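Below you'll find the structure I mean.
Only one protein chain is missing; all other protein chains are in place.
Entry: subunit A
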Amino acid sequence: MAKMNMLQAINNALDLAMAKDSTVVCFGEDVGHFGGVFRATSKLQEKYGKDRCFNTPLTEQGIAGFANGMAAQGMKPVAEIQFADYIFPAFDQIVNETAKFRYRSGNEFNVGGLVFRTPYGGGIAGGHYHSQSPEAYFAHTPGLKVIVPRDPYQAKGLLLASIASEDPVIFFEPKKLYRASTGEVPEDYYEIPLGVAEVMQEGKDVTVLAWGAQIEICQKAIEMAAAKGISCELIDLRSILPWDVDTVVKSVLKTGRLVINHEAPLTGGFAGEIAATIQQRCFLHLESPIARVCGLDTPYPLALEREYVADHLKTFEAIVASVQF
């Protein structure tokens, strides 16, 4: 075990993947010699050469299309989109190409092994072009897998599983936690299975569900709730698509209450999908309406970021309201 922050864990995962499999290749804007603007690919070019870790021209649609082509040929591209806010020029390549490669060809061709890594989320005074959480757009696209880790240990295991996956993956990294989140991480190779949620804390009164950087927000809210005698069960969804319905259902059948938290705006956010499924599967067991604590339905602000975000106080209030309903 070694103490790592999330960037180091991601860098370590990429290093191990490249060492293990010569078809793994990392690229993106500033990814080569410089090691990426956040340094997630630091030293990889030095170690594996310019053919396997390199800068691309400044074109997200080019990066995504190039990655599709490499993956179709059988290699494993790990392409970085510098900020998730800048993934949209690549939307066509990802939604119409990456996601449908296998399906449209009757499995003659596929892009399994392709991973798009991209930093997402707020909390860095980035305003609306450096703070967005666009996971719901991609969750609406069958054929993709969408993953969000919460800490260094999770990031490494989930990224290695993503690279090993037979399906293309979008891997959203909570940039707020890149350096802020640290923890013990095994130095050897390990995978954390995709599509499986984790019950992080068991409780009996209310289920609290989140992913990525919102987990620590929910942990604070749960502590506040505990002081009021409310017992919360905390679930990290980890995988947005496919999502682990059974784990959430099992928890809500026990607690009868569900509070979902995400950074992205409320309307059209993935919490809506979860709420619809859970009310169908758990209808007769629900003690209160499923609550969503999310960003407002506006672009991500700058000066009023603190007011906008789905913070621990709003989450705590939702937990209390759910229990007192």
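Keep in mind that, in the parts below, a contact is a pair of C-beta atoms (placed from the backbone, for glycine too) under 8 Å apart; a residue touches a chain by one contact, two chains touch by 3 or more; residues count from 1.
Just so it is clear, contacts and distances are computed from a predicted model.
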#### Entry: Chain not present in the shown complex, as UniProt names it (candidates "Amino acid/amide ABC transporter membrane protein 1, HAAT family", "Na(+)/H(+) antiporter subunit D", "2-oxoisovalerate dehydrogenase subunit alpha" or "Multiple sugar transport system permease protein")
"2-oxoisovalerate dehydrogenase subunit alpha"
### Message
For a quick check of understanding: of A:Q73, A:Q280 or A:T298, which residue touches the chain that isn't displayed?
### Response
A:T298
### Query
Of the residues A:M1, A:A125, A:A180 or A:A226, which one touches the chain left out of the display?
A:A125
### Query
Of A:K100, A:H285 or A:K314, which sits in contact with the chain we cannot see?
A:K314
### Query
Can you list where subunit A touches the absent chain?
29-30, 32-35, 37, 55, 57-62, 85-86, 88-89, 125-130, 266-267, 296-299, 301-304, 306-308, 311, 313-314, 317
